[in-house]
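Missing here is one protein chain; the remaining ones are kept as they sit in the complex.
On to chain A.
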Amino acid sequence: MTETTVTDASSLDKTVGPVPELDELNSFFWTSGEDGKLRMQYCDDCQYWQHPPSVCCRKCLGEGIAAKVMSGKGTVAAITVNRMPWMPGLKIPYLLVIIELDEQPGLRLTSAMPSAEPGSVRIGDRVKVSFEQREDVWMPFFELQ
């Protein structure tokens, strides 16, 4: 491990963490934030949102499933404060959440709320997506509405 000096002020606020490997299934999701919008797969026939993305709708097995823009809004379904320094550069403690998205009951995303102070968020709080670019992906984090 080498010590690095941060000179770019904007990087001070950035989160650290691994980057997903982009592939033909997940690229739309991880790059969706480029235009500020969250997208997940949606089956028009079943009117069903699904996550993570797959090759077909898990209800009807049809391949007509496609990425669709979402509201980016949801409710905090679960919350934890991680206090362990699992990797260099992690600013602990930080908030991890499971967000239930408005589009469908049970449609959820595990995420984080890097701009919120631990203790300031509760289960049931209303949140909206807030993207942060990390290399070639846009991390869908959340903040209080």
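The rule is simple: contacts are C-beta pairs under 8 Å (C-beta built on N, C-alpha and C of every residue); 3 or more make two chains touch, one makes a residue touch a chain; residues count from 1.
By definition in this document, contacts and distances are computed from a predicted model.
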Which of the following names does UniProt give to the chain that is not shown: "Indolepyruvate oxidoreductase subunit IorA", "Monovalent cation/H+ antiporter subunit A", "Thiolase family protein" or "GntR family transcriptional regulator"?
-> "Thiolase family protein"
Residue positions on chain A contacting the omitted chain are 15, 17-21, 23, 26, 51-52, 77-84, 86-87, 90, 94, 96-98, 106-112, 123-124, 134, 137, 139, 141
